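Yeah, one chain of the complex is gone here, protein chain that is, but the others are all in their spots.
The letters A, B, C, D and E name the chains in turn, as written, and every chain counts its residues from 1.
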Amino acid sequence: MPFEKVAELAAGWGFNGLEIACWGDHLDVRRAAADDDYVRNRLDVLARHGLKCWAISNHLVGQAVCDHPIDDRHRAILPIHVWGDGDPEGVRRRAAEEMKITAQAARRLGVPTVVGFTGSGIWHTVAMFPPVPAAAIDNGYKDFASRWTGILDAYGESGVRFALEVHPSEIAYDYWTTARALDVIGSHPAFGLNFDPSHMIWQGIDPVTFLLDFRDHILHVDCKDTKMRVDGRTGRLGSHLSWGDPRRGWDFVSAGRGDAPWEAIFRTLNAIGYTGPISIEWEDAGMDRLRGAPEALAFLRQFDFAPPAASFDSAFSAQELK
Amino acid sequence: MPFEKVAELAAGWGFNGLEIACWGDHLDVRRAAADDDYVRNRLDVLARHGLKCWAISNHLVGQAVCDHPIDDRHRAILPIHVWGDGDPEGVRRRAAEEMKITAQAARRLGVPTVVGFTGSGIWHTVAMFPPVPAAAIDNGYKDFASRWTGILDAYGESGVRFALEVHPSEIAYDYWTTARALDVIGSHPAFGLNFDPSHMIWQGIDPVTFLLDFRDHILHVDCKDTKMRVDGRTGRLGSHLSWGDPRRGWDFVSAGRGDAPWEAIFRTLNAIGYTGPISIEWEDAGMDRLRGAPEALAFLRQFDFAPPAASFDSAFSAQELK
Amino acid sequence: MPFEKVAELAAGWGFNGLEIACWGDHLDVRRAAADDDYVRNRLDVLARHGLKCWAISNHLVGQAVCDHPIDDRHRAILPIHVWGDGDPEGVRRRAAEEMKITAQAARRLGVPTVVGFTGSGIWHTVAMFPPVPAAAIDNGYKDFASRWTGILDAYGESGVRFALEVHPSEIAYDYWTTARALDVIGSHPAFGLNFDPSHMIWQGIDPVTFLLDFRDHILHVDCKDTKMRVDGRTGRLGSHLSWGDPRRGWDFVSAGRGDAPWEAIFRTLNAIGYTGPISIEWEDAGMDRLRGAPEALAFLRQFDFAPPAASFDSAFSAQELK
Amino acid sequence: MPFEKVAELAAGWGFNGLEIACWGDHLDVRRAAADDDYVRNRLDVLARHGLKCWAISNHLVGQAVCDHPIDDRHRAILPIHVWGDGDPEGVRRRAAEEMKITAQAARRLGVPTVVGFTGSGIWHTVAMFPPVPAAAIDNGYKDFASRWTGILDAYGESGVRFALEVHPSEIAYDYWTTARALDVIGSHPAFGLNFDPSHMIWQGIDPVTFLLDFRDHILHVDCKDTKMRVDGRTGRLGSHLSWGDPRRGWDFVSAGRGDAPWEAIFRTLNAIGYTGPISIEWEDAGMDRLRGAPEALAFLRQFDFAPPAASFDSAFSAQELK
Amino acid sequence: MPFEKVAELAAGWGFNGLEIACWGDHLDVRRAAADDDYVRNRLDVLARHGLKCWAISNHLVGQAVCDHPIDDRHRAILPIHVWGDGDPEGVRRRAAEEMKITAQAARRLGVPTVVGFTGSGIWHTVAMFPPVPAAAIDNGYKDFASRWTGILDAYGESGVRFALEVHPSEIAYDYWTTARALDVIGSHPAFGLNFDPSHMIWQGIDPVTFLLDFRDHILHVDCKDTKMRVDGRTGRLGSHLSWGDPRRGWDFVSAGRGDAPWEAIFRTLNAIGYTGPISIEWEDAGMDRLRGAPEALAFLRQFDFAPPAASFDSAFSAQELK
Partner (left out) sequence: MPFEKVAELAAGWGFNGLEIACWGDHLDVRRAAADDDYVRNRLDVLARHGLKCWAISNHLVGQAVCDHPIDDRHRAILPIHVWGDGDPEGVRRRAAEEMKITAQAARRLGVPTVVGFTGSGIWHTVAMFPPVPAAAIDNGYKDFASRWTGILDAYGESGVRFALEVHPSEIAYDYWTTARALDVIGSHPAFGLNFDPSHMIWQGIDPVTFLLDFRDHILHVDCKDTKMRVDGRTGRLGSHLSWGDPRRGWDFVSAGRGDAPWEAIFRTLNAIGYTGPISIEWEDAGMDRLRGAPEALAFLRQFDFAPPAASFDSAFSAQELK
């Protein structure tokens, strides 16, 4: 769906902002990093519909920075100039450069946060067979730290921050891998987290505990939901079945139709003083997004209540439609 | 631990058989396939301790038949002649040949079943990001069928069968992937399943449902257990933490110390008429195996009750100690 | 409530169809099978209110076809000409004839499905005391097959099908009795199932598993709900207490006020390609049906979302008010 | 198994009493009520093995007192003189007489309690379809009261009491039906309850709540266990499947292998001052009773701990083997 | 918030009554007991907004009648003339007198029920360490009976009744303490209970069981909710953390946002024939009450359905806003 159309729809549904994705015609980061007219054009589209932008997202390129193996799945989602000849190490390096350019694009758009993925050199060992020596795991985290420190330095220079979406396939996909990723990246001031509970539900991670313990690192919130279905035949790992297949053990659904404890999440965000953007990421294989997106917005607005001391003014200030 | 020592211990603990592993000094399949003296020697060691053998296991080589990527993890576990120059496709082909030789070894040892792994060309896509087209999944199953049909033909010729241990990293790791693997391999008479509930517990698969629905394909039973620990921070995917770390969401433990419903499993094996071997596979990072193995045997013997119509005579007839 | 009034109310609430019950003044199957004017009159009433009809239901007569014992409970619900002198075998035979006539009525109304009960000659043995020999159970299923095969042949000749509502008191009341009933009736093309999750919830049957495994036999869907209340004193069997008594372990409630997983049910109906009618059967001892019926309709409409590939167009096309 | 053999086995396993069943060659109540030598012979058999008797059980005849329908199931379990010509009302009356004779047999054996069933004229309406008017339920309880008051008077005259085993098929099968049965039978001093938790587990009744609330009516305790297995396909009503079939939702198992909370049960019996007999009723389709009975005794003995004030001396004083 | 303002808001939101609190400027019981003009003024304020009053509440003074220790917490909530010199026994006596005066105030306002607390002389022993002799517990209940019998006599003389809100800190805080409190106060006709499920949820008490068993004593219903959050670190006792802190194990929330089973509660109130007032007590640390109070009213109105026999006419007839 073209960017202009997305903006029109989002505004019509009552959203007051967009988290712009760096793919399709939505945002070309290289143009945005270099071309003032292009930046003005993007901002004009938003302004025309009364929308703002608090974050841009570049998951696809970020994924390639650390990934192993690099294969056709990456070719399908990367810009052609990042894929290049497809040599894995070359792809990783070009992806790292593109992520730095994304920081410049964000700065020029006046956006403080880039949301995205990091990829991982050790994700493919998750089942631990063939056996994985401890040193291989250590090297995976070190590889992440070494590849991303330079990128994050560039973010610091641009005055923006990178928010990793904790997610399977990434260097941090649950509570303890997040703890270790934060540990190895040190206290880099340009690094933080994008909180999306939909990836935690099926892994058994409590989103509220996550928020309480990583409160100082939450830069962005994505609202997507997951519905579990346990019948003794469905499995947590998805059985290589496609989204929407009822034989899966879980599926992504529109926020409010799943098992995420939204009320506790919003009360906790409030309690820990989070005042950043709240995005609705809409992904549901069993529902048309033209129906789902406004429904999710309406659902989440019921939690947008001002607490007695009113510290939550910016809630729902930035929403997006992927 | 040398083969002779394992036999001595197993017999001392009360086991009446061994499932011989095709690694270490336990069993060299190439010698067993070609050298009558070697075969006689292996059988003599067993006989000296009053043990029999109903199955041999060759998980490590089987893993390499379909795997992608092939990397250092495989180098560490493969015989040097299978690894060769490490070229992935070469490794896969040599592993396939070795699995055929394993069938011959089994035949000469008088053993009807080889237990093992198949590897998988699509396991690394389990998180489904980067996005995986349906065709890529289809190709993964086809690759399995094409590589293993030839191997299974060799098994048929040797009069033995191959029992896949349903397990993460393999082409079949849960209920629906097992159903699909059976479907793509057709009704190959030399193919069946090794039932090990420890891999099902943490995925949410009900072992009894599995036994009821795949009753015609169960060739072998491995008894290993898994203990869950859910606290909102532990995750189902293990957090890249090593076995025995209490921050993991689950861990392998000695049979009877975990969450597998052993009594229901044994009553069901009895009800479906299973009369094959029962092996105890002992793996517990928090317990010495010299203590754990005899304890697990004692635990499982309480389920070895003769049903009123006594159809379960061979229970506990073959156990192994890895 | 007179038929005309029901039609008026249903249309006013937004229903677009009626499942006509073959009792009261709603539908006299003998007249409908023989009298064109009567048929035209029924259809006219519907048309006047913009309603269609995709199914008629004749539970009461169907119940008597196999039941044992036949007693005052049946006298109270059967047409006088079916009850006759009350001799049990005579009642069963006349009920069987009436069910054939119902097929003719359906054909003349242009309705493809008759929903109903079968009764059961072995339901009264459900507690298995006094002890029930296996042969007695076998005979119960055979009795069902023999009495209904002739009826179903008549359905086949009329070009309509009979959908058994899986329900306590019937030959099929849960998952495995459904499997066996389908087995003994062979693959009679005029036989299928009416899916009503309210009878499954309190028995512990998963409605989604039921839909997945019997997907080829679902001819009709009835939406009624059940709410469990477990406190250690309430029992699953109802304690001979009347509907609405809070000491019961479960009770029928308006759809959406109970424990049926409606969203998973509708997503699964969609996934298995079900395109037949969806009826709302309203039964709630603690709520006025003038309030409950439109509420249930509104509740269920939230699941009537078009999936991305829009294969669910006829959902909610036929609703009824009993 | 002949009575002498049962006594020998029970004594050998460590039981110190027998609950004698009034069927087989174990006890002929008509002879016991009239023939002193027969009584002496029975007591001699017990004495020879060091056993006592605190209760006799006559479930089979009791069942026929109120049952409807009376059919082949009853013929198979009743003494020939009770069945007679099989006319239902005649069977019921002869069964009532036999239950009075059982009281005399108990008196002459020096046994204070007869354990048994009552049957029920309304059990077959448990599914409440065809609809059951409230008056029909009322009549069922009245029928029980009227048939049993005379029997209980005879018990009172013999100085013994009748303990109804709360059980499906009986007038009292759960908490609230027990409350109503006690209510309609008034405070008849010869009426009480036999507590057997195995029938409560699968109905969702809490055995401890039952003991606390009916503490004044517990005359006897039977230890039998039930194991639930819920997988979304198994049902609470048993699916007309035979005992031991793994597709059932629950099954009887040897005490300690199921879900009854034995420790809480024994602590509560102690706390409410119960000092009567504890019988082990052994019933497990998947286990040989020659193995199961001594195992169950050993299991339950771990709860036979003397409380600090030692008020539980007679625990395990009377056990039986059916 | 001034009384007039509360009345205006409540009426605007759709409430049709107020439960007036005896603190702030809402109600001065000494003036109400003596001054007809004051009474008329209060009633006029209500009438001006179309509101009625079915109950007044005086929790704060009631608390001091039995409490031990009496300390600064009481000073902060008691009228200055009740606190006086703060000598504990003097405070208790003056509080008792004030509760009698409250009865007179209720009578003159035409209100049949005073809702409130009793305090407790033994609550501080709840953890049972240092050890508490049984006699000390007995004395606590006796102290309650002796202090309140005189007060209740005064209520009886005024023709009004006192409804104790079952609540931690009070003589009755759960099921069994309620049973004992009712026992020691005998069958005093002026004593009854105020049902508020929010205090039961976190203690594990089932509100429906409470209603069924204490049905004859329920004089008033307060609707407040509690949300549990269990993560292995949160505790049932609250950790001395303030309301709204996400580290608490539970918190008060607006009715409908918590775990109280409202539908079962309202169906049960209906079934037991309760026709008294339903108040909404609004308390939620994470939500502005200007938003929460009307939301709770709307939420609860969905249960205000007339049952088929319409015996629930006065539901929601009296609501209050604290």
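Going forward, contacts are C-beta pairs under 8 Å (C-beta built on N, C-alpha and C of every residue); 3 or more make two chains touch, one makes a residue touch a chain.
Since the structure is predicted, the reported quantities are computational estimates derived from the model, not experimental observations.
Q: Looking at the whole complex, which visible chains does the left-out chain touch?
A: If we consider the entire complex, the absent chain touches B, C, D, E.
Q: Of E:E19, E:E98, E:D143 or E:D206, which one is in contact with the hidden chain?
A: E:D206
Q: May I ask which residue of E:H68, E:R93 or E:R291 touches the chain that does not appear here?
A: Of these options, the touching residue for the absent chain is E:H68.
Q: Residues of chain D in contact with the chain that isn't shown?
A: Counting only chain D, the missing chain is touched by 206, 208-209, 212, 263-264, 267-268, 270-272, 305-308, 310.
Q: Residues on chain C that touch the omitted chain in the whole complex?
A: Missing-chain contacts on chain C: residues 231-232.
Q: Can you list where chain E touches the absent chain?
A: Touching the missing chain: residues 60, 63, 68-69, 72-74, 76-77, 117, 122-134, 136-137, 140, 167-169, 173-177, 180, 202-206, 209, 213, 230, 232-243, 247, 249.
Note that in this section only the chains that are shown with their structure count from here on.
Q: Determine, using the mean of C-alpha atoms as each chain's centre, which chain is farthest from chain E.
A: Here the answer is chain B, farthest from chain E.
Q: Starting from the mean Cα coordinates of chain A and chain E, work out the distance between those two points in Å.
A: 48
Q: Would you please write down the residue numbers of chain C that are in contact with two or more other chains?
A: In chain C, the residues touching two or more other chains are 206, 208-209, 233, 247.
Q: Which word fits the touch map of the chains here: line, ring, star, complete or other?
A: Contact pattern: none of line, ring, star or complete.
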